[in-house]
Structures are given as structure tokens and as C-alpha cells.
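For this depiction, one protein chain was excluded, whereas all remaining protein chains were kept in their positions.
What follows is chain A.
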Amino acid sequence: MTPFDQKTAPHDERLIKKLSEIALTIRRNSLIMTTKAASGHPGGSLSCADILAAIYFHQLRYDPENPNWEGRDRFILSKGHAAPAFYAALAIAGFFPTEELWKLRKLGSMLQGHPDMRKTPGVDASTGTLGQGLSIGVGMALAFRLDGKDNRVYVLLGDGELDEGQVWEAAMSAAHYKIDNLTAIVDYNRQQLSGCTEKIMNLEPIVDKWKAFGWHVIQIDGHDMKQILDALDEAEKIKGKPTVILAYTIKGKGVPMLEKLFLAGDCKYHGTPLTETELARALEELYG
């Protein structure tokens, strides 16, 4: 089987429709998985579903038949608690059967509560304790550059995660080393575990911060597939400095009942799954 390598495909309506449908499946499966697991993080899984769809089904180069293929790009889910959405994407990509999703967080499952590079095919970094993914990505990017390889590194960060000092250590070092084979994406859904980011730890002015750290900053609507695709391409064209895509997203995106709660500052569904009854309603809303 030939590796997945389709990033030159035009960003046309057909592609956007395909990716939007995949994002919908990622959302659906994230909700079902967490409810079945009776634990996990639905909110932040829904907010990054469109980004994951664009990365895994357009931008990234990989081979699901050979997860350790040396020519693969690397994706790091630094906000490891969005593992359900990540796993849903990996299953669609063919790294493992969809049935595995329903074993999330169960004893003996290949799908751990947070991403585990030794247990799950397609996972290239073990994350879950926030703040480390960008540094790991910098290390990977340096290694590829040393070896003269064109593999690219993608790191998806949470906004609450930006409270971690190490993110800024990594940001400083990526600019210092003039790393341009790495794209960072921030899922800026403005909610963290215990409340909105503005109240818990204000991140603004976030654009100025990244710029001051030497990054090229692209701001997009993180649910507009065309904008996501264009930003991912733009990032690759920037040379001599790293690029961050600030994706403004909505926590719980796709399920109005969840969106409303988050917008009202109720972050219960950051780390609490839906009950079976709530799930039925949520799925109706998702496909409504």
C-alpha cells in the first residue's frame, strides 16, 4: 500500500466536504468512546476535530500499514487529553480497527487514557502531562534537519496548556534554532478545566506573545476547513522561523447543548463524559 501523502490536493469543495464529514465522525466517535469509557475529555476533543481531520486526511504523510515508516511526518498531541479525537482519527486513517475505540481506557486496551507511543500504532509521542509536546517536537524537527530529511512535525497544543512555562521555553528554542519544519497549532477554545482561560489565567495578548517569541502567527477560525488547510500550507512556506496557527475554536463544537454550557462558563464537560441519555441527545444535535 502506498503511504498517505495528499497534501498537494487542491483545497476544493470536494476535499472540504470530505474532511468535514470525517470531522463529524471524529466528533461522533469521541462522544461515544468517552461515554462507553465512562471517563475522558469530550469538550476539547470536539474543539480540535476539524484540525485533526485536516491534518490526518490531507496534510500529514504516513503509512498506516507501516506505522514506524521512517518517511512519515510526526504529529504530537501535546494536549493529550484530547486523545479520543486523536484515536478516532487514527482509526479512520487505518492504524487500527474502529472496534478498538470502544475499549478506550479499559484494562488491556491499546488506547490509554492519554496517548502512548508504545501501545498505540500511529502515536509518536507519549503525552498527557501538559507542556511537553512542543519541546518534543523541537527535538524531532532538529533531528530531521540534522539528517537532511524533509519530514515535518505538527504539534497540537491546548490553550490552557499555554499556562505551562515549558511551552514558552520550547517556543523560545524553536525560534532560536530557526526551526521551520514544525507547525504548532493552538486549539484556542478559551476554556480550561476549571473555567474560561480569561478568568483562570489570561493568555492575551496571545498573538503578541508568540510574535515576541519569534514565531510567524496565523489566526484562523478553527472550524473553517478551508482556513485550516490554507494555514497549514502557509506554515510550510515560512522559512527561517517557526509558525503557530492560532485556531479560534468552540469547546464542545458541533453539539449545541455542550457549546452553550461552555460558553456560559460551565466546564463540567471538559473532563466528564456524557451519560447514555445525554449522548443520545448529543448525537441527535450533532447530526441535526
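Everything that follows uses one rule, which is that a contact is a pair of C-beta atoms (placed from the backbone, for glycine too) under 8 Å apart; a residue touches a chain by one contact, two chains touch by 3 or more; residues count from 1.
Everything below uses one rule, namely that contacts and distances are computed from a predicted model.
Asks: The chain that is not shown, which UniProt protein name from "Transketolase", "Winged helix-turn-helix transcriptional regulator", "Transcription factor E" or "Branched-chain amino acid ABC transporter permease" does it carry?
Replies: UniProt protein name of the non-displayed chain: "Transketolase".
Asks: Among A:35, A:59, A:173 or A:243, which one touches the chain that has been omitted from the display?
Replies: Spelled out, the listed residue whose C-beta touches the missing chain is A:173.
Asks: With respect to the chain omitted from the figure, which of A:34, A:47 or A:132 is a touching residue?
Replies: A:132
Asks: For a quick check of understanding: of A:95, A:144 or A:248, which residue touches the chain that isn't displayed?
Replies: Only one of A:95, A:144 or A:248 touches the chain omitted from view, namely A:144.
Asks: Where does chain A touch the missing chain, residue by residue?
Replies: That gives, for chain A, the contact residues 74, 116-118, 124-129, 131-132, 135-144, 146-147, 165-166, 169-170, 172-173, 176-177.
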